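For this view, one protein chain was removed and the others were kept in their places.
As written, the chain order gives the labels A and B, with residue 1 at the start of each chain.
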Amino acid sequence: MSAPPTYSLESTDNGNFLLNLGPQHPGTHGVLRVVLQMDGEYILAADPVLGYGHRMQEKIAENMTYLQALPYVCRMDYLGAMSYSLAWVCAVEKLCSFEVPERAVHVRVMACELNRIASHLLWWGAYLLDLGAFTPFLQAFADREQILDLLEYITGSRLTYCYFRFGGLAADVDDVFLRRVEDFVTGFRQRLPRYHDLVTGNVIFHHRSKDVGVILPFEAAGYGVTGPCLRGSGFAYDVRKCEPYSGYDRFEFAVPAEQEGDCLARYNVRMAEMEQSLAIIEQAVATIPDGPYRARVPRVIRPPAGEVAMAVETPRGELVIFMVSDGSTRPCRVKFRVPSFANLSIFARLARGQLLADALAILGSLDMVIPEVDR
Amino acid sequence: MNSPLATALARIGIDYRPRVPAVGLRCSLHILPEQIRSLARSLAGEGFFIETVTAEDMPEQNRMDGIYLFNHYEGDMRLLVRVTVSRSRPHLPSIGRIFPGAVWHERETAEMFGITFDGCPDSRNLLLPEEATFHPLRKDFTGV
Partner (left out) sequence: MSISPVTIVCYLLGISAVVGLNAVILVWLERKVAGHMHFRYGPMEVGPHGLLQTLADGIKLLGKQFLVPDAADRPLFLLAPVVSLVPIFVAMVPLPLGETLQAWELNIGLLLVVALGLLNTLGILLAGWGSNNKYALLGGSRAVAQILAYKIPLLLCILTIIMMAGSYSLRQIALAQKDGWYILYQPLLFIIYIVTITLETNRSPFDFSEAESELVAGFHIEYSAMGFSLFFLAEYSYMFIAAALASILFLGGWQGPFLPGPVWSLLKLYGIIFLLMWFRWTFPRLRIDQMLHLGWKILLPLALVNFLVTAGVLAL
């Protein structure tokens, strides 16, 4: 039996050719492969080929107890692991109707927002790297390093955190951590303008990102685009505001949105989001109460039969964990609706008719994490 | 209540009954496979976006459910749609021409559960190897 072709495109005789972008390519940020039909430097059609990092996370989760599956969930989006574990524990807490102590809620929000800033910083550097500027990458890493140190201090890990537990946290935070977070917020507030000085005002950067890769509002709905990519197209849709979870309704923050829908708008949205995250962290640190950090929950989690959809705003967009429980210790069905998957599905549409260089800039501006897409 | 969800459902003659328990779903429907396209068209007209298409395998009841999640950018209008199909020859109409983003979700559901989406513009495997013919998310799948 001959295998069916892996791509739907064909090179024709009139000078078109196929270009295989990836799965090993510095511009695809991981093992993404895109088959491009090119006319010179122009892209006629693009066909993303996924699955190089596929691990069948949903089946794994169905074969594990709720607690056992928790560390796996964090390994999908390795840049926004906090949001993923938050979604998982919140989904189970919703099913079981567990209460979470106030102190844990505050620490959860703090950790998620720190993680969001770290993720946006890495995106910032990597996007500029896609545009050919190397220096911002390392500048961003210098600041990201501080966040990783902070999170390492409370979680013990630097990337794929597994810190939240059903009903609270794995361990309490101390005053040293809170003081260090405060110091970080003050310091990072001062450093953010430097990022704008270095990049935001740059003429070449504007030429490369303005009017490139415009996502029109009606297209966004058709493809299910969420997160900063959507907010760059004029919708102020943020799960933290629309369906507040884990106490986000207690904090004051704005949802930045831009109208243009191009790469520059997505850039501006992410930069503004970092400032909002700082504001949330600041409030969380200021209002954190004393008390227990974990509620008393049964040792064996056995949720009642039922279904739950837990939506969480990860750094990349809306994550929905749809979970069906049959009353046993293992979930009956788990679906991860991951933001990068939907955001990447619009890439073929955006890349059509663009120059190769622009297509890579668009790919970078969508900010996808390939293991999250492939799951 | 005049929410986009009520409008969209009323247009195709489905009663809007909001769900009370706080499980992240505003409304949950169980419809027939023939209704899914008109529902999708009506939802698209009201500005809903597609969250995901997936399925659930229930071998002990000898049934399989196609599952659709829709939501609205105005927020908190998540709609769960279940469509029961037969386990032996599962077929569902594709909504890939109404929501272009559904194509990838349908391709994934097709390879994972073996559900054929009629009229899907693209029927290749998405995440599994291109020659794979097994359906790993079926409950009776134990390994290749």
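As a convention for this text, a contact is a pair of C-beta atoms (placed from the backbone, for glycine too) under 8 Å apart; a residue touches a chain by one contact, two chains touch by 3 or more.
Just so it is clear, the structure is predicted and the values come from calculations on it, not from any experiment.
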Could you tell me which shown chains are touched by the chain that is not displayed?
A
Return the single residue from A:L79, A:V92, A:L131 or A:A309 that touches the missing chain.
A:L131
Which chain A residues touch the hidden chain?
17, 19, 25-27, 40-41, 128-135, 138-139, 142, 199, 202, 204-205, 207-208, 355-358, 360
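Rule of thumb we're sticking to: only the chains that are shown with their structure count from here on.
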Separation of mean Cα positions, chain B and chain A [Å, integer]:
24
The chain A residues in contact with chain B across the complex are 1, 3-6, 8, 50-51, 54, 56, 58-59, 94-95, 219-226, 230, 235, 237, 241-243, 306-311, 318, 320, 322, 324, 332-333, 335, 337, 341-342, 345-346, 349, 374-375
Residues on chain B engaged by chain A in the complex (per definition of touch):
21-25, 44, 47-52, 54, 56-57, 67, 69, 71, 73-76, 78, 80, 99-101, 103-104, 112, 122, 124-131, 136-137, 141
